[in-house]
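The excerpt is restricted to a subset of chains, each kept in its original location.
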Amino acid sequence: MKIRTLLRFIPVTLLLMCMSTVTFAQLSPSNLLDGRILNEQQYNKAIHIMAMLLIGFGFLMVFVRKYGRSALTATFLLVSTSLPIYYLIKSKGVTGIVETQIQMLILAEFAAASLLITAGAVLGRLKMPQYILLGILFVPFYMFNEWVVLGGGLGLIPAGAVVDTGGSIVIHAFGAIFGLGVALTMTTKQEFEKTIETDATSDRYSMLGSMILWVFWPSFCAALVTPEQMPHTVINVIFALCGSTLATYISSVGLRKKMSIADIANAALAGGVAIGSTCAVATHTMAIVIGIMAGGLSTLGFAVIQSYQQKWMKLIDTCGVTNLHGIPGLFGGLVAVPIVHGINMSGHMAGIGFTIVVAFTTGMITGKVLPLLGRKTEAYDDVDEFLEAAEE
Amino acid sequence: MKIRTLLRFIPVTLLLMCMSTVTFAQLSPSNLLDGRILNEQQYNKAIHIMAMLLIGFGFLMVFVRKYGRSALTATFLLVSTSLPIYYLIKSKGVTGIVETQIQMLILAEFAAASLLITAGAVLGRLKMPQYILLGILFVPFYMFNEWVVLGGGLGLIPAGAVVDTGGSIVIHAFGAIFGLGVALTMTTKQEFEKTIETDATSDRYSMLGSMILWVFWPSFCAALVTPEQMPHTVINVIFALCGSTLATYISSVGLRKKMSIADIANAALAGGVAIGSTCAVATHTMAIVIGIMAGGLSTLGFAVIQSYQQKWMKLIDTCGVTNLHGIPGLFGGLVAVPIVHGINMSGHMAGIGFTIVVAFTTGMITGKVLPLLGRKTEAYDDVDEFLEAAEE
């Protein structure tokens, strides 16, 4: 009990300590008008991404019918923990050059997105303070990987070698594999046998989350591209999402006879995941093909592979992040090789490999640390943490 | 069965064929900075419209209580089918000059909006592959009408003669009348007698859709106006919506003694529909008057006319698109005549007439084609298409 109470104060203390010494980035564009305009353009996309984080990821996870209050509260806590931590570390310049304030906000949101993906793997099996601790542990690991893979950190991979504009690799695959590492270490036998229940209302909430993600995904991928690249990037993302949505419907019916709404809500987004790496450079035709393939792959994961994976790896991946972010993320990273002219292939592949190793290892470590705060009594249920649920 | 399986692959194949030969528009504004800024401004509105398409139209249709999963999935499929098809045909320059990429995206979204209106008329009575086929058939007909009425196609109506900035005529009325054509041809006797059930939860979802549409409607109407016209247009749209919302409440209580939430969720938006044609040129006073009249008309439609219309025309219009988009759309087109100074009256009226004829005829044709894929077994119910619903 003592430890838990103490741990509840960690995020706040940490934030305050960081903040007292922080030096913030100053925006000094050569052209001030241009700088101001760029700020506003990126700000709009930052708000779109914020909608994805809270409402998108949050409501997508409400599909667990008795765990809705918890899923939404966990989303609030994960975002509120990770955004300031990332921003403060980043603004100190630890991991390379310091960007404008809005750019740092967007990078912090990317980290939060990756964290939410991780949380999806163990959703319903952590207590609230464990979500907070997950956020505290996740962000530095994520930043380390981002720094090495994209920023040339440690001199392992040349900066710029890894093509990953929209984060197929460093955001989606990293989050999913980290989550697998956590789930692998933590899943208990009781949890393994407990059914995850849904109903018509939780399914419709889940579709709300899915649609929010779909709608704002172009802003996620185009948040940091140049204004010249924006239109092409945006159309690519939309086409990839259209492709995966259609492919998901076809695959879901093809593989299961009837559709599953879980496939639709999730795999429809796989095009957005997979187009991430190449969203700024693929042709529109390639974008739609990538989307179709990702949607098919992802649905195959949900409809067929997931049950085998769970038995084989002895873990439960609550939201199926393996199928939505893991496989499509890696697929998106790999298709950059044939698509991007003059790609530094060894560097790009090294980045993918490094991400897999770091994510899985640090995920496993995190999975060892989290149980120090105990275990959730009632998996997939609000009842042990919410007054209102206990009274129902 | 064979045909249906084949048909499922049509949209994908079609997209791939189109894409292989497409030449995309290049943005070459005289002033590059201006061009980039315009792109970003229009992009923000394009994302707002995307929220309207998926979340707005999607959740508005969730009012059918057992058909929520299907309504949302159908929305996904309709959007994913129509956006790329429109974009690809448009970008080939078939229907006149090629615009910037973001402008083409917005035009494609307009087509998707019109298609979703059509789908609202037959909602709950099509199987998923039929929604896809509906999208494939609808888009070319819609583009043909748009080209003739707004773009001077075939030389029938002078380009610019029809005043329809926000699409009262070519988007709303076209979609509604097309939908009536489909419903007229397809409604079966069993469907005619089956009750459409709602409940408190489906009603609240429906209000979510309605509010999303209300909030982003100004961006729909102002998406392609000049930056100088934007503020006036936006205020007009908001005033028209305020007018129709207040008028809907008053009319609903007046006509029914108690309010119907169906009136509120739908007719409150009639001001947005009706102000479409004249949103850039009406005065604010006119805007609010148009909104009030449209809200009253639309509520009258839902509360009184709809039941007569259904008996007389022997069709079910599931979402009442006649009352929300048909009548207010035509009304909005007609009020342009007294309002717009120097309007080419014969041209404008010819545009309205042409739209009615084309929409109704092509809707009837489409209604003859769709049943080739069979009939939905359980109208207004997820149960025959979704695993989860079958298990409930």
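Note that the chains are named A and B in the order they appear, and that numbering of residues resets to 1 at the start of each chain.
In this section, a residue touches a chain if its C-beta (ideal position, glycine included) is under 8 Å from a C-beta of that chain, and two chains touch if they have at least 3 such contacts.
In this text the structure is predicted, and so the values were computed from the model without any measurement.
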- Query: Total subunits of the complete complex, with 2 given?
  - Reply: 3
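The rule we apply is simple: only the chains that are shown with their structure count from here on.
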- Whole-angstrom distance, CA centroid of chain A to CA centroid of chain B, is 33
- Task: Spell out the residues on chain B that touch chain A in their complex, using ranges where they run on.
- Result: 8-9, 11-12, 15-16, 19-20, 22, 24, 27, 33, 36-37, 39-40, 43-44, 46-47, 50-51, 54-55, 58-59, 62, 66, 68-69, 72-73, 76-77, 79-81, 83-84, 87, 100-102, 105, 128, 132, 201, 205, 208, 382, 384-390, 392
- Query: Which bits of chain A are touching chain B when the two form their complex?
  - Reply: 34, 37, 41, 44, 48, 198-201, 203-204, 207-208, 211-212, 214-216, 218-219, 227-228, 230-232, 234-235, 238-239, 241-243, 245-247, 249-250, 253, 256, 258-262, 264, 268, 284-285, 288-289, 292
